[in-house]
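Removed from the display is one protein chain of the complex; every other protein chain stays in position.
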Amino acid sequence: MSDTDSEVISFFVREKMLEEQEPPLTERGAVKWLRENLFSSWLNGLLTIVSLYVIWYILSGIVPWLWSPTWSLGSLSECREVLTGLGETTHQACWGVIRDRWQQLLFGFYPSDAYWRPTLALVILLAGLAPVLFGSIPRWFLLFSAATPFVLFLLLWGGPIWTPLLVGVGLVLGVVAFRYLVGVNQIVAVLAAIIVPVLFWLFLVEPIAFELTYTAPIGLEFIPSKDFGGFMLSVVIGVAAIILSLPLGIMLALGRASDLFIVTKLSVIFIEIIRGVPLIVWLFTASLLLNYFLPPGTSFDLTLRVIIMVTLFSAAYIAEVVRGGLAAVPKGQYEGADSLGLSYWQSMQLIVLPQALKISIPGIVNTFIGLFKDTTLVVFIGLLDPLGLTSAIRASTDWNGIYWELYVFIGVLFFIACYGMGRYSLWLETKLQRENR
Amino acid sequence: MLATILGVIGGVLRLSKNWIVRKLMAVYVEGFRNVPLLLWIVAIYALMTEGTPQPRDFRVAEDGTAAASMIFDAFAITNRGVYIPAPVWGPNAVFLLAIFVLSIVGAFVYRSYAKKVLFDTGRLLPMVWPALLIAIVPTILMYFILGRPIGLDYPELGGFNFQGGTQISNPLTALWLALSLYTGAFITEIVRAGILSVSKGQSEASFALGMRPNRTMNLVILPQALRVIIPPMTSQYLNLSKNSSLAIAVGYPDVRATLGGITLNQTGRALECMLLLGLFYLGLSLIISFLMNIYNNSKKLQER
Partner (left out) sequence: MSVTENIPTRQIDRSQMKVSDEIAIEITGMNKWFGTFHVLRDINLTVQRGERIVVCGPSGSGKSTLIRCINRLEEHQKGTIMVDGTELSSDLKNIDKIRSEVGMCFQHFNLFPHLTILENCTLAPIWVRKTPKKEAEETAMKFLEKVKIPEQANKYPGQLSGGQQQRVAIARSLCMKPRIMLFDEPTSALDPEMIKEVLDTMIELAEEGMTMICVTHEMGFAQAVANRVIFMDQGQIVEQNEPKEFFNNPKSERTKLFLSQILGH
């Protein structure tokens, strides 16, 4: 036992620094990887073996089925003959149906000479979305994005060019009215921004469009929406609903966060009722009931009704996402905007919403993924989405009794689309996190 | 219910140290999340009707073989539904049932007793095995003492179909399987996110105090993860209840079909039917979120 500290200390100075060394063999490369990831304990070893067995079991079931030389065949009975002839069992896929009908699965009964239109529409859609999604593209491009919906409408449904153009003009009128009146009174400005375009659409669009079509018949061949089908229908419903529901959803979110008692309660009731009831019930409502609520005499086709219903539906979900975004904007930002003397609308438009929307994009994309998957539900009210088409295809004598090939094809398509979007929203989330730090 | 179990197991497995298990779970989650539920329901339904043997395949042929055989001679999966043994209630069955319930209560009592012993004297009694024994043994004992009051009626092949037992129709099975697997995939992700949200420092602190990984999970990680898990879990349960309306795809008569289909056809009053239907789901949603809110509040964290 020593009382003074210094006696025990071994003085030490390192004169030469040690060089970095390679880890020992068991700690690097494949050996380490195997030891850490697969066999770190006996339980893990057991799990590894069980999982390997599961993988083998599943693959041994699926691979032979997938690997089937039936690409060029024209009917299920031909398939069976060929497979039996090869000495194979019938537990194999018959891929001829995909080759035969893939266009139908993608486009439904859309006229085949017009397939370029939806394809072009998709390209334009992606191009139009680019500035919103990646945010590193010049601002003038946004104008192009704003024009995209009208171009899409024209491409998909066809008809004279004037109607979508005039609808766009109505929106511009609304914006102009808002800008003009916002100096006078905010509430008046908001009301005007809503009323002016609605009046324009109700009373002026039709006659003007008619006149213009008469004098300058520019346009594409009209294609009724009952010919829409397949994957295209899913995309159309999904995209239309999400684009239309964004402004509505933002309004609802603002309404829910507002100080006005009635506005808040109304928004809450609307959101909760929509969210509390399954989409499928709303779709039935759309197919059966929407005519009750619309002015008598107006009857428009089922697809449009469905799009309206799905829009309302997704607006409620988007409102919740945007509400989360609004809540995530720091309180200091609101206070900062107030202290600058900005009005409610100005502060929302210039300060809060840009930030809130940026935060909510991943959520919106996720909502869209859910919505996109749910578009398959329209099969129940008689629209021919991809799943509906499978039964249509089965109804032909050639392909009676074919299930799996079609399901797999559709599943893979949906998987690619949804997985891609899911990755995108993950990427965006990590990007936002990086920027916020 | 199955979805919750699947989800919790899946969530833990996805965080496993085992690379293959991790990847396998990732494939499961991504596969189910990115394909429409409806597609899964019809696919599983098709699998069950097209891919399963017909009842007559179970008939033993003259050479002593059958094209299909029953599992444990008690379960038969056919294209007309799944047949399972049905319980036959004997005279003393109620008594047995009471004992079963009592012994489960007993197991819980034992657990809290063991905890009390630990707190009072510091002796740690084994918890899992005795509790299980208490829950199970008396029932089995009484089962034989009372002379097997509950028998099982096995499904048997008679004519062209099975006789006896209980038939669970394929649409129900398909719906149940698809919904469980689908929701399970989502819950997996929720559980994973919940466990990941508990910072690494928490488990390190617990290890540094000398606690074993299992106990760390039970006493430190899970109670905290639960807070994060509950809100998204609530919305998953809401989704699940709403998704059950997809039963229409496989023709199982759920509320939507009975109310929205039959009633509608017979009365022709679309508006009232839809209203009733909407109200039903709305009520269901409100009840679920109300219950989950209560649960959530009980787990809430004290902050400054």
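Per-chain numbering from 1; labels A and B assigned in written order.
The rule is simple: a contact is a pair of C-beta atoms (placed from the backbone, for glycine too) under 8 Å apart; a residue touches a chain by one contact, two chains touch by 3 or more.
A quick note: this is a predicted structure, and the numbers were derived from the prediction, not measured.
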May I ask which residue of B:47, B:114, B:136 or B:211 touches the chain that does not appear here? B:211
Looking at the whole complex, which of B:139, B:202 or B:296 touches the chain that is not displayed? B:202
Logged for chain B, residues touching the omitted partner chain are 118-124, 199, 201-202, 204-212, 215, 219-220, 223-224, 227, 301-304
Determine and list the chain A residues touching the chain excluded from the picture. 1-3, 5-15, 17-18, 20-24, 27-28
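Here is the rule we use: only the chains that are shown with their structure count from here on.
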Complex contacts: residues of chain B adjacent to chain A: 16-21, 24, 30-31, 33-39, 42-43, 46, 50, 238, 242-243, 245-246, 248-249, 256, 260, 270-271, 274, 277-278, 281-282, 285-286
Parts of chain A lying in touch with chain B, wherever the complex brings them together: 33, 36-38, 40, 44, 47-48, 51-52, 54-55, 272-273, 275-281, 284-285, 288-289, 292, 369, 373-374, 376-377, 379-380, 387, 403-404, 407, 410-411, 414-415, 418-419, 422
